[in-house]
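One structure is given below, encoded as structure tokens.
For this view, one protein chain was removed and the others were kept in their places.
Each chain carries a letter (A, B and C) given by its place in the written order, and its residues are counted from 1.
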Amino acid sequence: MLDFEISEEQKMMVQSIGRFAQEKMRQVFREADEEEKVPDDLIQSGWDFGILSSAIPLQYGGFGEYSVLTGVLAFEELAYGDLAIALNLMTPSVFAVPIMLSGTDGQKQRYLPYCCSEHPPRLTAALTEPRIQFDPRCPETVAQRENGTYYLNGVKSLVPLALEAENFLVYANEGGMTQAFVLDRHSEGLAVLEKEKLMGIHALPMFRLKLEDCPVKPEQKLGGKSGIDFDEILNHSRVALAAAAVGVARAGYEYSREYAKNRIQFGEAVARRQSIAFMLAEMAIEIDAARLLVWEAAWKLDLGLKINQEATLMKYYVDRMVMKVADSAVQILGGYGYSREFPVELWLRNARGFASFDGLAMA
Amino acid sequence: MLDFEISEEQKMMVQSIGRFAQEKMRQVFREADEEEKVPDDLIQSGWDFGILSSAIPLQYGGFGEYSVLTGVLAFEELAYGDLAIALNLMTPSVFAVPIMLSGTDGQKQRYLPYCCSEHPPRLTAALTEPRIQFDPRCPETVAQRENGTYYLNGVKSLVPLALEAENFLVYANEGGMTQAFVLDRHSEGLAVLEKEKLMGIHALPMFRLKLEDCPVKPEQKLGGKSGIDFDEILNHSRVALAAAAVGVARAGYEYSREYAKNRIQFGEAVARRQSIAFMLAEMAIEIDAARLLVWEAAWKLDLGLKINQEATLMKYYVDRMVMKVADSAVQILGGYGYSREFPVELWLRNARGFASFDGLAMA
Amino acid sequence: MINFAIPEKITRELELANMVASQVMRSKSRYYDVNEHERPWEYINIMWPVLKGQNKRRFEAAGDDQLPEKGQTRTTALRLVLLVETLSWGDAGQYLCTPDSALGGAAIEAVGTEDQKTRFLKRFTEGEAKWGAMAMTEPGAGSDTSAIKTTAALDKESNEWILNGEKIFCTNGSLALEESEGFVVVWATVDPTSGRSGMKPFVVEAGTPGVYIAKLEEKLGIKASDTASIVFDDARIPNDNLLGSAEIQTQDSKTTKGFKGAMKTFDLSRPVVAASAMGVARAALETTQELLAAEGINVDYTTPLFRLSAVERDLIEMQAVHKAAWLLTLRAA
Partner (left out) sequence: MINFAIPEKITRELELANMVASQVMRSKSRYYDVNEHERPWEYINIMWPVLKGQNKRRFEAAGDDQLPEKGQTRTTALRLVLLVETLSWGDAGQYLCTPDSALGGAAIEAVGTEDQKTRFLKRFTEGEAKWGAMAMTEPGAGSDTSAIKTTAALDKESNEWILNGEKIFCTNGSLALEESEGFVVVWATVDPTSGRSGMKPFVVEAGTPGVYIAKLEEKLGIKASDTASIVFDDARIPNDNLLGSAEIQTQDSKTTKGFKGAMKTFDLSRPVVAASAMGVARAALETTQELLAAEGINVDYTTPLFRLSAVERDLIEMQAVHKAAWLLTLRAA
């Protein structure tokens, strides 16, 4: 039966992450953006929530409570604090969730326990490629099998935390299908190239990755012989990112709403002017609508359903929503909206990336 | 040198047509819509402005003052009065302008003097076809030449005043190019079918036309052997229709602005509320921008330039503008906007058609 | 616990509505659009017996005086929203002619006495089709409902309220007052000087002398739906046709209950109106998709955005905003 209330347990989690977002992330997010790094202890505190390990099955050292819905609730709260820090903190998921979804038992045994360790494991994934017409379902990085070994060739972009990563999950085109391969940082032919220079999410250092005749053993192909259901993995990523977009939008909405209530011009709060009040109302409407789309998609993933349609509609709506809301927040702050003394310009920069963030998060 | 002022002569014409629009057309436009016809004397009064005959060269009985720019000024004013009556009144132009632009001397001599007569000539044109994916540059009505005679086959839609027309200019596909053929109402194989049932412009009765192995002599092919530059004719149509759209939008804007200034709610005119005031400001901005796009395109046509790009951008902008403005006018009138006692619902219905009106006007 | 599943029980219940919508309503849609102010009797005659039966069961159960459980209210609201969406998918104009006590009935349910409920609502459990309506808007009071000028004065001698004024945009006003034994709940002020707190709802029954349908609105669409202007010219109604108390709350009182009651009635109707809009939207979207599919245009949800055609992306946008709005509507139900 239709129910739009989250469970008591989920509420508690949302509250505690929300507190972390307000009290910890918001203290450092500006500095993290300018310095392009996050303090280690903040990452550790975030990791201590055990968001990933709680999702990993018991036999691999986790708590076996995997729920995409719970995952997206966490992502919204974390991104409400700061998107870049959230993505940074949750980077191991982009490696771990595909392993959980599609890995062979051997792969799970090898990597999942590491994801339950006390400190964040140095794991990342490489999906995107530096092309305008990049299609994740048809990457140009190729995996060709020769004499029982795969050889990977291509260039990947936006690989989070690649500099320190010990293992990479690299997506490549094998005969027209997107497959994933687990690579070691010392793999022959793998090179971490220059740091990406981006408009936002500076606190998530990302890098290009070059693969040149990089040999990969067949057992390092995710899912073994049968490979992966890439659509499923992509949708797990999109739902997480969409939840993060809702968090960013909510940050902008709440901040600009409070500003508008307190900013007096012409003898009254600017929030009393229809142009501002109606803008705020639309922001609230669209954020709620987006969240419902995200929740429905997550709920369906938890039921094991195929959600290409839902994920496409959700992504379409959410990518636009977050830009519109973040831009309205900047507008509502007037001249202050353009100043880096206020957070809304940062949220606008971060919001702009969602259309090209595929693969940067997983729930 | 850049100049956004129309000439004194043009101003006088605009004023006198504007008066006609206000004083005559607005008296009957609602009845014309409900009765689906325009009083003959109104058509005659409109014809008496000599908009078409003034454009026809001296040697064919006109005044030889052809100017697309002047034509679009007239169209805006007429459509400001009422779109359907304007199109009804100007129907002979959809036959005459292509003859002027592309006709052989023989064709001009035969038809243009008739367009300068005291009463509106019974001439029309058939461009559109009843298909979702209709492309005027690639009609499915075909003209095939056999033994020195063209045979036309196909179905045309939205043919204005077809029931009373004596001659039709029918556009058809000849070997991948759109060509035009002058047909007599008694042509073998030509049949006027049912009246179109439309959302708006009811005062312009339109019909389907069926062509079944309809024989046409080569000298009836517009432009003779070399045919026509269809892009040019299409652009002459689009610029006229775009001007008409500006007129419809202006009607909606002015009416809703006056309403908003006079409608008192919560102790003040609703125009003083930002949600209304800003809507009106945007309407004014977009109408002006649209008019400038129309004027620039018309000015370039007068210079004999090819304007596929300008016409495409203009049409794209104007089609959206007129819907947005007409819809805002309905919204500003609140519940009254939905009532047929007020004109704005009619303007919304008329506005919706511009995206599919190709060929219904010519300047 | 988050759950987006609509219970199969409700979905099954909608089958009848779906049949009515697709077969009865759709086949007459164009007819009623062309023949404004004719009533969709095919639809009404199908709906009335069903609704009458439901009303009867509900009316009799109400005697038990049990408050519905929270989950039950939720189910009722959800069922209503789904029903309205389905019927509006059929035809929004005909749907509005559903023989029902509507907003007027809701006001009586909300603040009426037991006696009033019996006097005004029992009729919906028996006999011929009937309509209830609510009359709030006036020529000078649209968004500003607090500006209404219709007055109600108590004639102590006859113990009657005397109503004077004009109401417009009253949905089903004619069906309620002239075409059936229905009623209209009319908002009038008992004291023009006391603003919102003087506004009170009165039940005016069909056949009341001094009540005239002055005009039926001719509209852009939903032409089957009767949108009436009602004039009250010294219209007399019994004292106890007033809903709630006659007392005027002082302005500083926290409970300007009369006005708030009106607003509350409108509040409850919001998700229902939204559902009606959603039905129209779905009809438009589905028809567009069918027509495009006939031309070979379908959306492949795995195509990357930059490789979509403009029309395909339009379809995705239409579907996305439709779905977003629908989820908001369901949540509000």
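Criterion: contacts are C-beta pairs under 8 Å (C-beta built on N, C-alpha and C of every residue); 3 or more make two chains touch, one makes a residue touch a chain.
What you see is a predicted model; the values in this text were computed from it and never measured.
Only one of B:Arg137, B:Lys195 or B:Lys217 touches the absent chain when the whole complex is considered: B:Arg137. Considering the full assembly, B:Trp295 is the residue among B:Trp295, B:Tyr338 or B:Phe357 that touches the omitted chain. Interface note for the absent chain: among A:Gly18, A:Pro113 or A:Gly334, the touching residue is A:Gly334. Although one chain is not displayed, chain A still touches it through residues 132-133, 264-266, 270, 330, 334-335, 338-341, 345, 348-349. Considering the complete assembly, chain C touches the hidden chain via residues 305-313. Against the chain not shown here, chain B presents residues 1-7, 69, 132-137, 231, 285-286, 288-290, 292-293, 295-296, 299-300, 308-309, 311-314, 316-317, 355.
In the analysis below, only the chains that are shown with their structure count from here on.
Separating the centre of chain A from that of chain C, both taken as means of CA atoms, is a distance of 44 Å.
We define each chain's centre as the mean of its Cα atoms; on that basis chain B and chain C are separated by 42 Å.
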